[in-house]
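Just one protein chain is left out here, and the rest sit where they should.
The first chain written gets the first letter, and so on, giving A, B and C; residue counts start at 1 in each chain.
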Amino acid sequence: MDLTWSDEDEAFRAEARAWLSANVPAAPLPSGDTREGFTAHLEWETKLFDARWAVVSWPKRYGGREASLWQWLVFEEEYARAGAPQRVTQNGIFLLAPTVFEFGTPEQQERILPRMAAGLDTWAQGWSEPGAGSDLAGLRSAGVRDDERGGWRLSGQKTWTTRGAFCTHLFGLFRTTATSGPGADPAAGRHRGLTYFLVPLDAPGVTVRGFDRLDGDEGFAEVFLDDVFVPDENVLGGVGKGWQVAMATTGSERGLTLRPPGRFLATANRLVELARSVPGGASPALRDRVVQAHIDARAYQLFTLHQVSGMLRGRQPGPASSMNKLFWSEMDVRIHETALDLLGEGGEVDGAWSRGFLFSLSGPIYAGTNEIQRNVVAERLLGLPRA
Amino acid sequence: MDLTWSDEDEAFRAEARAWLSANVPAAPLPSGDTREGFTAHLEWETKLFDARWAVVSWPKRYGGREASLWQWLVFEEEYARAGAPQRVTQNGIFLLAPTVFEFGTPEQQERILPRMAAGLDTWAQGWSEPGAGSDLAGLRSAGVRDDERGGWRLSGQKTWTTRGAFCTHLFGLFRTTATSGPGADPAAGRHRGLTYFLVPLDAPGVTVRGFDRLDGDEGFAEVFLDDVFVPDENVLGGVGKGWQVAMATTGSERGLTLRPPGRFLATANRLVELARSVPGGASPALRDRVVQAHIDARAYQLFTLHQVSGMLRGRQPGPASSMNKLFWSEMDVRIHETALDLLGEGGEVDGAWSRGFLFSLSGPIYAGTNEIQRNVVAERLLGLPRA
Amino acid sequence: MDFELDQEAVALLAAAGAVLDAEATPDLIRAAWPDGGQRLRPAGLEQVRKVWVTLADQGVVGALVGEDDGGLGLDLGHTVPLLERIGYVGLPVPAVETIVYAAPLLAAAGHPALPDMLAGRALVAVGTTTAAGKTLVPHGQQADLVILPEDRASPPEGGLRVFAAGELAWEPVTTVDGARALARLAGPPTDDAGTVLVRGPEAARAAADAAWWRAALGTSAVLVGLAARMLSITIAYVKQRQQFGVPVGSFQAIKHALASAHIAVEFARPAVLAAGWEQARFPADGLAAGPPRATQDAQEAQDATSVAKVLAADAARLAARASIQCHGAIAYTTEYDLHLFAKRAWALIPAYGDPTWHRAHLARGLGLRDATAGATAAAAPQQRAAM
Partner (left out) sequence: MDFELDQEAVALLAAAGAVLDAEATPDLIRAAWPDGGQRLRPAGLEQVRKVWVTLADQGVVGALVGEDDGGLGLDLGHTVPLLERIGYVGLPVPAVETIVYAAPLLAAAGHPALPDMLAGRALVAVGTTTAAGKTLVPHGQQADLVILPEDRASPPEGGLRVFAAGELAWEPVTTVDGARALARLAGPPTDDAGTVLVRGPEAARAAADAAWWRAALGTSAVLVGLAARMLSITIAYVKQRQQFGVPVGSFQAIKHALASAHIAVEFARPAVLAAGWEQARFPADGLAAGPPRATQDAQEAQDATSVAKVLAADAARLAARASIQCHGAIAYTTEYDLHLFAKRAWALIPAYGDPTWHRAHLARGLGLRDATAGATAAAAPQQRAAM
């Protein structure tokens, strides 16, 4: 056991900190979930990529540094500490890319990953549908085989597509085997017969409609697909394997990749700063909640470091990643609630804390609601019987 | 709307306060859930009865004062404020008696109620069985018809019988129609075919075994019945009607009768006293929890007064009584937890607060667990669909 | 003792409730929101004012104004059910400020704007100073008259003034709840601006304090209404929304979350009614000449109000959280109505004393002092551990 960073990791940290300190925009960019802000963020992504900070853990040939998991955590910590812009490319880099690395053909990897890293292609996630949120197996969007052109014709509707109105591509699940109706394969089950597709959003038949989120940004979109042709090369992981492929991505989304501890340590530090700045001192009752934010952020960091140590020895977190998601998402709400309580009547003014609060409320919902995640913990970690 | 007490009620309060002040034992009695303490408490019950304070809301001919619901609340408030002893007769007076008033024959009322009020008969509740806690319909103890002697032969096992080792009688449910096996009536269903019996604990075939509760008192008993004969006059509310009769009693247990607000106001006041007595002042974080105890006790009082106003206009609380039970039981735990936190390392010493804490933990469990109660609120008050 | 609503309260609610149910739709709230450029839309505000005039025709605005002055001559307790309904529909006007805070002041001062106000043609906003020292005026962009309580001792002669909106310099502020129409005071009013409502610093302070406590109670009622509305929307949603082939409302986690929030609301309501009754019975109105005497009864009315505000604010926060979570992603879009009510609730939780402030107020009344920071810091760990 050694909780100090190696000299090499510290050197990596110093390099990252120096670069971020010199390059992070002094004034915050407009929200990346608006059209104007998205463009500004893509410029930032280009800058990151040019300096090889966009995808530090990726192979060098795709623009990465082949950094270790530790160094990736170090980078994320420095990134959050520097208050650097949100990553509008994150759904591609952290959700799709791990799947492409695991299931993609070499051709797909070469075609997709470098453009993703450079921000040339931007990817939106097409999981949810109006009738299927947490219940992925209830998807209805479907693909029909087109042997003539060597591909599939996709129809249906995806919703809650983050930044879908601004992205160039979408990845998502479509039903390719009917489980009822004429020609159905009832044996396919609800989880089978799904295929993972990559869809250019400028393909004929695609309509994208942005709509407003709770925090006022046009951050969501509905994507309508009407007989959209995609070639076979845009199937990821094999026809009918979509469920397994998606689960791998979901694991990645819920696990370490999207929520490195640095972000919460930085938020907790900002909360402490806020509490310190209250004229006359924070109310005693609030002070304890501020301290608890610090404690929780530390707990999450140490849990993650412990987990990564295990991963480096080949112990995959598996369903334990549900614990990460439950902890960070609920901690994030508490931290922001405490900030608003410190701000008192000033808390309703639009600002970093009020926006952060609204955003935090999505944490316990997306990527599998916390109700589902608690079921996972109880059933898969504690072995409690399914209902 | 008028939240002042009438002159009549105030006079009643003054009389109760004066009598309690003159008569409540200066030193606390030993716990009524021990054999020694039970006897001491029965002496207190006799004193109460002789002064006509044992059953204030009952008819005068049974030893009551025909007090109104308001006066009953006033009495309970004064009783708690005076720190008077727990009522070891409460399961009879508050659980069985309302049922006898509603379902008993005149003969049963005359036979049972005066002796109960005087503490001559003491009643234990025989609801739970080893295999059936919250799931009353799963009871297995059974009665077999004995036409010759004009009664029933009861066999089975009851458990968690509060003060069962000291009481003279037991009331409980027994299955009188088999739902499976030879001669079964499958149409009877699990809820049907139950009958409400009154059982003298000195009847041949009854064995009572006391066991220790979490707080160290021998407050529970298991009651074994082996072919115990009870005559027909000991059936309450009709053969096969046990479920409906028991539900009426359960409503009474969960509702106002057992948990008048005075008790929690008194406990919250004692908590405030405790916090005031901490040398150097209570820690700021604990201070807010002490205040919240005061707020909660007030909220419970006002909710109850509101409810009683409705009852006096004929609006029965019905499933809303589940809200009372959820609120007081969880408040009671919080108040005691706060007290132990104020006591710090002294909290582990056996005393009123540590005993009260252990007792409070039973609140969310007995009389229908709080999980069941939340189901009731969601399904019967909010109209959410059953699973 | 009687909690039944007075006929006056029932009649007021019946008259106004019909208007509110018909006119105060979610679309009306949306009409009061700014456009994308964050400017309020005159047509939308006009639509809101029309509804307000219709309400005023029912006597709503003058509820607390004597009949001789053209009002209904009711007391604060009578207005609680009406204010709760105003919260339930989310009416986007400064109703508490106009009806509860300002109207009695203007009537007592014989202010010439009173008839306009009673006719629904003049809305009144009330300023507040945040922790950061800014003066914010909720509904300031929408109001005709503005009261700045902090200003009451600053004019040369001392006193509480009311300003015409045009007399003050301010800038619009973007807020979480767009319908709050918040304005920030850009500079102090000139000495000769406005008209004096109450003369002399002492009397002005007393009158402003009394108005503040009335508004705290009014805000509590609005919060209860908002909380009830959020739950009502959510209950309807979870009954019909299907996941995994069943309504999400059949899941126990959903049931229990909504049951808990419902209980919080139901226990807040009687406390708000009781505080309204207490304030009406013991008004600390400070409108009489000479220094006010804070009687024991007036103190009790304030304490009851603090209890009410804590319960209402905590219930609203819990209801918002549970409602958003039980909806899932749809709660997170502005096209769905839920956010209109949640955002109003978040804005009102800190208004007129947040729960932390009101708990501290109660703590003083209960004689609870905080540990002194000095004593804590000086002690050795072993001794500190015992504090």
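Assume a residue touches a chain if its C-beta (ideal position, glycine included) is under 8 Å from a C-beta of that chain, and two chains touch if they have at least 3 such contacts.
Everything numeric in this text was worked out from a predicted model, so none of it was measured.
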Displayed chains contacted by the hidden chain, counting the whole assembly: A, B, C
Full-complex contact with the absent chain, from C:R85, C:H139, C:R205 or C:H327: C:R205
Per the touch definition above, residue among A:S283, A:S321, A:T338 or A:S354 touching the missing chain: A:S283
Residue of A:A16, A:A84 or A:A275 touching the missing chain in the full complex: A:A275
Missing-partner contacts on subunit A, residue numbers: 1-6, 9, 70, 272, 275-276, 278, 280-284, 287-288, 290-292, 294-295, 298-300, 302-303, 305-306, 308-310, 313, 320, 323, 326-327, 344-345, 371, 374-375, 377-379, 381-387
Subunit B residues touching the omitted chain (full complex): 128, 131-135, 138, 159-160, 211-214, 216, 220, 278-279, 283-286, 333, 337, 340-350, 354, 358, 361-362, 364-366, 369-371, 374
Interface residues of subunit C (partner: the chain not displayed): 128-131, 149-150, 205, 208-209, 212-213, 251-253, 256, 350-354, 357, 360-361, 364, 369-370, 373, 376-377, 380-387
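The rule is short, and it goes like this: only the chains that are shown with their structure count from here on.
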Distance-to-centre winner among chains (Cα means, whole assembly as reference): C
Subunit B and subunit C, separation of their C-alpha mean positions in angstrom: 41
Junction residues of subunit C, two or more chains touched: 251, 254, 356, 359-360, 370
Interface hub residues of subunit A, defined as touching at least two other chains: 284-285
